[in-house]
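Note that this complex is displayed minus one protein chain, with the remaining chains in position.
Here the chain labels run A, B and C in written order, and each chain numbers its own residues starting at 1.
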Amino acid sequence: MRIEKKQIEEVNKRDLKSHQDHYNFLGAQLTNQGHEVDEVVKKLSQFQVAIPSWALGAGGTRFARFSYYGEPSTLGQKLEDVGVLHALTKTAGAVSLHIPWDVPEDYKAISELASSLDITFDAVNSNTFQDQLNQKESYKYGSLGDRSSVVREQATAHNIDVINIGKKLGSKALTVWLADGASFPGQNNFQESLGNTESSLKKIYASLPQDWKMLIEYKPYEPNFYSTIIQDWGTSFMLANACGERATTLVDLGHHLPNTNIEQIVATLMYKGKLGGFHFNDSKYGDDDLTVGSIKPYALFLIFNELVYGMENNPKNPELSWMIDASHNLKDPLEDLIQSLDAIQEAYAKALLIDQKMLKEAQKDNDVTLCQEILQRAYRTDVRPLIAEARLIQGGAINPIKAYRNLGIRQNLINERGANSKASGL
Amino acid sequence: MRIEKKQIEEVNKRDLKSHQDHYNFLGAQLTNQGHEVDEVVKKLSQFQVAIPSWALGAGGTRFARFSYYGEPSTLGQKLEDVGVLHALTKTAGAVSLHIPWDVPEDYKAISELASSLDITFDAVNSNTFQDQLNQKESYKYGSLGDRSSVVREQATAHNIDVINIGKKLGSKALTVWLADGASFPGQNNFQESLGNTESSLKKIYASLPQDWKMLIEYKPYEPNFYSTIIQDWGTSFMLANACGERATTLVDLGHHLPNTNIEQIVATLMYKGKLGGFHFNDSKYGDDDLTVGSIKPYALFLIFNELVYGMENNPKNPELSWMIDASHNLKDPLEDLIQSLDAIQEAYAKALLIDQKMLKEAQKDNDVTLCQEILQRAYRTDVRPLIAEARLIQGGAINPIKAYRNLGIRQNLINERGANSKASGL
Amino acid sequence: MRIEKKQIEEVNKRDLKSHQDHYNFLGAQLTNQGHEVDEVVKKLSQFQVAIPSWALGAGGTRFARFSYYGEPSTLGQKLEDVGVLHALTKTAGAVSLHIPWDVPEDYKAISELASSLDITFDAVNSNTFQDQLNQKESYKYGSLGDRSSVVREQATAHNIDVINIGKKLGSKALTVWLADGASFPGQNNFQESLGNTESSLKKIYASLPQDWKMLIEYKPYEPNFYSTIIQDWGTSFMLANACGERATTLVDLGHHLPNTNIEQIVATLMYKGKLGGFHFNDSKYGDDDLTVGSIKPYALFLIFNELVYGMENNPKNPELSWMIDASHNLKDPLEDLIQSLDAIQEAYAKALLIDQKMLKEAQKDNDVTLCQEILQRAYRTDVRPLIAEARLIQGGAINPIKAYRNLGIRQNLINERGANSKASGL
Partner (left out) sequence: MRIEKKQIEEVNKRDLKSHQDHYNFLGAQLTNQGHEVDEVVKKLSQFQVAIPSWALGAGGTRFARFSYYGEPSTLGQKLEDVGVLHALTKTAGAVSLHIPWDVPEDYKAISELASSLDITFDAVNSNTFQDQLNQKESYKYGSLGDRSSVVREQATAHNIDVINIGKKLGSKALTVWLADGASFPGQNNFQESLGNTESSLKKIYASLPQDWKMLIEYKPYEPNFYSTIIQDWGTSFMLANACGERATTLVDLGHHLPNTNIEQIVATLMYKGKLGGFHFNDSKYGDDDLTVGSIKPYALFLIFNELVYGMENNPKNPELSWMIDASHNLKDPLEDLIQSLDAIQEAYAKALLIDQKMLKEAQKDNDVTLCQEILQRAYRTDVRPLIAEARLIQGGAINPIKAYRNLGIRQNLINERGANSKASGL
């Protein structure tokens, strides 16, 4: 299924007047305060976040999974779902594939479909945390960091395969997330595991095309519950340095110990030119994979403050790969993703409204009160009109959730695919 | 020193037009959405938060304390500081005294001073976590829960003294915070400590006037680092039940383990009619005592959502005692408190904008997406005009920080008190 | 399959002499220090822990599950597995069934099988966190605490069914674990959810036989990631009080926020006569469900210190239901359970060696150094000979893991059941 521009225009009609009033009022205010509103809106409209192919069906926990209706069961249907998101929000113009769940059968057809939906292929993801049918070696005890060289070679070869698949689709980055680690003290030798991982990553890096990035993800625990080989940004950064310039660190918001100051990690990595990508989600306890911005929106704003700063001040840092990585256990996955996209735009817009010059002055004076005022002034601004405007000028919906519902999209998907279709992959 | 109404009016002049534009625009929007804006502003203007007498000087850590300039060194000066806060914000119309730091020498003079500043006396606080000069028994190993009956009696008697002091000033509540606990396994017998604490609290409760509340605070750790006798809301609630109807639980935002869902605790206590008071602050790691709303403003909003709900739906719950309990290590304490008061008003205002009826419907339909939309809609609203209006109609400042600075208040205090005056108490 | 006593005797032979030497040496030492060694060994040999029926196959995470070989695929086979554990360790003389995974087809046959293996039926567990095939109402959004009365009734009826099944097998307790909660702020109304849960539990309690206990489990998060209705011991305790005397709280070691002082919770509940049962496991991050004692053995010892104290000093507290509740993702499940049983016995033995009289004295003197010495003296003792003796005198193995391997039990199970048999249930 595919949403036509006209349909969206039709839905927008009802809110257009009200939107324009708000936008004009806010615009005047912000202009008064010295902001270039057009510039902000332009930046918002250029910001594109990749949708991972596995996020279009309902997720689950180790206790249960409750399926949603009308889930996409082929790669083509997944692209169509991303197409719906992009048509409505104009900020989801990329997809991130997961191999082997999403190997195209017909590359040409898939490429054309994506292109017709204005969707590009962002980072490709390898999978060495599950065993596939007929797989020779098991990843039960490890993959790129496993003690057995045969397992490591299989896992390395798989990553190189993933690169080759990505090349055919125009991807420019490989994301490596390792489940490798141990659930019990003594199970692994830390130094050996780290050495093995380093050496496998270097082999993969050797196969990385010159215009690609490698993104090395870190995570403190889960699915292993005593240790993870790449447990934190420090380890990822160290490994990226060992591989070379195009190897970078990927930050997933949910992959941190309680109370971690993530924005500082972002700043440090950008300072060193080593932040390669970002996985958005939100969480209260662990890697909860909740909708972006649903739990700690201020923390997200502070992170965007660092991202905006880094994008302007760290030319050495590569362009970032942005992706949502959440699990939709209770909501309609597409609605959940729309809410995530919205929250990302909101944090970005507010970060763009921070008066960096005044902040620098206040910092210089050790005027801590004023520093806080400046951040809160930006954060307290209601930026919804800016985001709506950014969508509107590109043909998107003023209010995407409302449009999604008014257009009866989920019902259409169920009609097309059947209620009990199941998302391939997870 | 004392701020005259005229001074504030003078400062407000410059921002008046802009404020009115914003307020009118927002008001129209909200009215459109079905809100009774006047009602919201009225509630905001009625909401009064107590300032603790110990928060008017700079705080410190176990590593160092850096004094601020012009700190109040007498109880009278402390009241004057609260007077400044109240004149500017119109939401700080109460003070919470800490005994023995703030025992009045002349009750009549103190009462008159407070009254002239439109300040009432909220809960009085006892102190059994420090030894005072010439104190007979030491609280090193405990107070109300100590093994020694002599220590317990001294601590009990002190609390009764505090009640008597409070009675003379018109307080209607006693706050008991205990540092009692252990830093090492085996140091205390848990059951004995709990029993001792229960029995001491009952004795204090027996001396509580009929129109008073007792507020029992809980805290998981610090200054003891293995266990605290009243470690969580469950223990406080159990003790309050053992004492009687007027014994209640006090929630301090910083007194929880990482990731605690505090809003659920608030809801549970109000459901049982046992939430007596609230200590506001913010924190990232432990009992950090930072400015309210400076770290997790969305969590504060969710808490206020429960408070608003409970105030409307739980008639059995007593009226709450609100207090800021933060430590001002780096900022001008008065500016820090103004920022806290502002953040409280903001969270309250946004909570008042939640469409409770629509929320109830969405919950009934298990429409999780919509539930989130409803909360975020309220939260994303820029409520600053509402808060400014609530202040303005009572003679307060449109922008209190700006007014505080324009009026040169800190400099005046330094002139009056000397740069090196030190806050009595902490 | 079934282990004969002779087989164990045969395996024990090799270690007998060495065991006796150690036991005699340690016994003399302990007797010297004033301990009644026989009494300790007797208590150890009487301590029986239930094995949950779902723990006999490999567990998994939301990312993957790697099956083990020779898993039991029927209830009979599960009992046989428990029989193996009990024959070797003599401390696993009970099983805890999970309904609907383990409904017996032939009650008489199952009872006889259990009896022949010297196994009793401990608490029965209901399941309202998953949907079963052909189930009328879904538990996706809740069960006993759901907004819909139809869902609540179905879940309540299921719990009553579970009681009836348990009655036929001689169980004396029902364990209620609820996944109910919310993954997003606003999704549920806390007060309503709590009220619904209370009312459902009361209905179940009304069907509880006079000689049964109800065990109410709590958990802060997972599978819901914003809130759980019964989030902590305080909520469970409150609900148990609302139900009546035979309703109690169940503590699962993994169901706490980071850094929680669990031993203090145990002491508080026993003080109030409300600790009903205990689920053993270990964890580093969340509800990791690792082998008991594999991560924090000293914390387990401190908990047993409170349990031993409570069992001796709190006659009002009911007899406790002990169960292992771990997930065996990487090890042979039976070996994992043997290690857990061993760790429990170890902690219990060490707790029994604490000199309670001397500790009381040291506490009275505020001799914190000595309090710590007394606990550490007990903990540092190598109690393995005591545990081995407790097993030996009942016909168990001196070293159960060694015996399990020497007897080739897993291979036998594979031969009997096939390598790819899968555990029913999870």
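Note that a residue touches a chain if its C-beta (ideal position, glycine included) is under 8 Å from a C-beta of that chain, and two chains touch if they have at least 3 such contacts.
In this text, all values refer to a predicted model and were calculated from it rather than measured experimentally.
Student: Just to verify: which one of A:Gln132, A:Asn189 or A:Asn415 makes contact with the chain not shown?
Tutor: A:Asn189
Student: If the hidden chain were put back, which of A:Ile119, A:Leu201, A:Ile374 or A:Leu407 would touch it?
Tutor: A:Ile374
Student: Per the definition of touch given earlier, which of B:Gly60, B:Pro100 or B:Pro209 contacts the omitted chain?
Tutor: Once the missing chain is taken into account, the touching residue is B:Gly60.
Student: Sort through B:Ala179, B:Leu194, B:Ala388 or B:Ala423 and give me the one touching the missing partner chain.
Tutor: Checking each option in B:Ala179, B:Leu194, B:Ala388 or B:Ala423, the one touching the absent chain turns out to be B:Ala179.
Student: Among A:Asp232, A:Asp252 or A:Asp382, which residue is in touch with the absent chain?
Tutor: Hidden-chain contact among the options goes to A:Asp232.
Student: Please output the residues of chain B touching the missing chain, sorted low to high.
Tutor: 59-64, 66, 129-131, 138-141, 179, 183-185, 187, 220-223, 225-226, 258, 283-286, 288-291, 294-295, 329-330
Student: Which positions on chain C touch the chain that was left off?
Tutor: 22, 25, 29, 258-259, 261, 284-285, 291, 293-299, 330-332, 335-336, 339, 346, 368-369, 372-373, 376, 379-384, 401
Student: Under the stated touch rule, tell me which residues of chain A contact the chain that is not displayed.
Tutor: So the residues of chain A touching the missing chain come out as 140-141, 147, 183-191, 194-195, 220-221, 226-227, 231-235, 237-238, 257-261, 263-264, 267-268, 270-272, 302, 305-306, 309-310, 313-314, 359-360, 362-364, 366, 368, 371-372, 374-375.
Everything below uses one rule, namely that only the chains that are shown with their structure count from here on.
Student: How many angstrom lie between the centres of chain A and chain B, each centre taken as the mean Cα position?
Tutor: About 39 Å separates the centre of chain A from that of chain B.
Student: Indicate the whole-number Å distance between the mean C-alpha point of chain B and the mean C-alpha point of chain C.
Tutor: 43
Student: Check each residue of chain B and list the ones that touch at least two other chains.
Tutor: 258-259, 261, 368, 372, in rising order.
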